[in-house]
Structure formats: structure tokens, C-alpha cells
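Shown below is the structure under consideration.
Note that one protein chain is taken out, while the other chains of the complex remain in position.
Coming up: subunit A.
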Amino acid sequence: MGNKQTIFTDEQLDAYQDCTFFTRKEILRLHGRYHELAPHLVPMDYTHDPDVKLPSALIVNMPELKENPFRSRIVESFSEDGEGNLSFNDFVDMFSVLSEMAPRELKAIYAFKIYDFNTDNFICKEDLEKTLNKLTREELTPEEVNLVCEKAIEEADLDGDSKLSFADFENMISRAPDFLSTFHIRI
């Protein structure tokens, strides 16, 4: 069954299998999903590595991402230009990191990128406030938001600069037992 497909060369499929956590069948299925987002833009023949990028507005309307409050940040973190335009490589990369076989360290790196709204490689108090508002649909009072952000930074910040660097974030994640199961999208 695997020899009859004409979308990818065998070498390309081998490369995808070794670089992501997906099997051959899953990669072909992902290509099908990518194609049906924009059938006139995405070619069925990927053997010559076409340079096709889909805009972020199409990706965030996928059923798996549609109601996720962080959907635009997720797509931006995996795009090469930082604007959310994903090529097929980035698309596969995104779902590979979010699959259940990706290890904790890899997921922590990308989770840090997602929650870092101003991309300065630190999660400061404003980033935390935006995260919290997205999580609770802005239904907490401003004092409650302020209190929660202060307590969160106080708990996780180790070097005392009142913002979270990647080391602080990873240390906090390593003590959260549910992280691997919640940071997971099934496709």
C-alpha cells in the first residue's frame, strides 16, 4: 500500500519519519488534511518540494484548533516568518511536537514560545496577564488577575528578576504531572 502513493518520494517519507514522531501512514494523512485546507493552492505532488505556504487564517480554522484560545500563538510559534504562514514542513512539525510521543523537554520549549506573547524570550507579567485573560475569557476582575499573576511569578521565578526565563519555566513544568497529557492535540 505504501508503494503506490505518488505524493512523496520514498526518501522524503523516510526523512519525515526520522525527523518527526509520525509513521508513513500518518504523514500521508497529514498531507491530506493540509491539502483539504486549500485544494487549489496545495499541490498533490510534493516530490519536487514546492514552496507553498498557507496563511494563518486557514490553519486556525481547523477543527482541532478552532476553539483553542491560543490558536494564533501556536501557529505563529511554528511558522518560519513568525506571522503564522505555515509550509507543509512547519505543519508536520507542529503536530509532531503536539503529539503524545514528543518528550517533555521538547514540549516545554514550544510551550514557552507560545506563552511568550511579545517574543522577548521571557514571560513577563504582561504575557502572563494575556495568557490568563485568554484562559478565563476575561471573566476575572482586574484585582484577581493581578493577584494571580503576582502569585504565579512568585512561585516560579527562581532568579528573582520578576519574569520567567526558560529555566524557570522548565523547572516549573517538570513538577506539573499533567503537562504531558494536556499539551497534546490528537490528529
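Keep in mind that, in the parts below, a residue touches a chain if its C-beta (ideal position, glycine included) is under 8 Å from a C-beta of that chain, and two chains touch if they have at least 3 such contacts; residues count from 1.
The criterion applied here is as follows: contacts and distances are computed from a predicted model.
Only one of "Chromatin modification-related protein Eaf7/MRGBP", "Two-component response regulator ORR9 isoform X1", "NADPH:adrenodoxin oxidoreductase, mitochondrial" or "Transmembrane channel-like protein" fits the UniProt record of the hidden chain, and that name is "Transmembrane channel-like protein". Residues 15-21, 23, 25, 63-64, 66-70, 79-82, 87, 89-90, 92-93, 96, 98, 102-103, 105-106, 109-111, 115, 119-121, 128, 131-132, 135-137, 139-140, 144, 147-148, 151-153, 155-156, 158-161, 165-167, 169-179, 181-186 of subunit A touch the missing chain (whole complex, contact as defined above).
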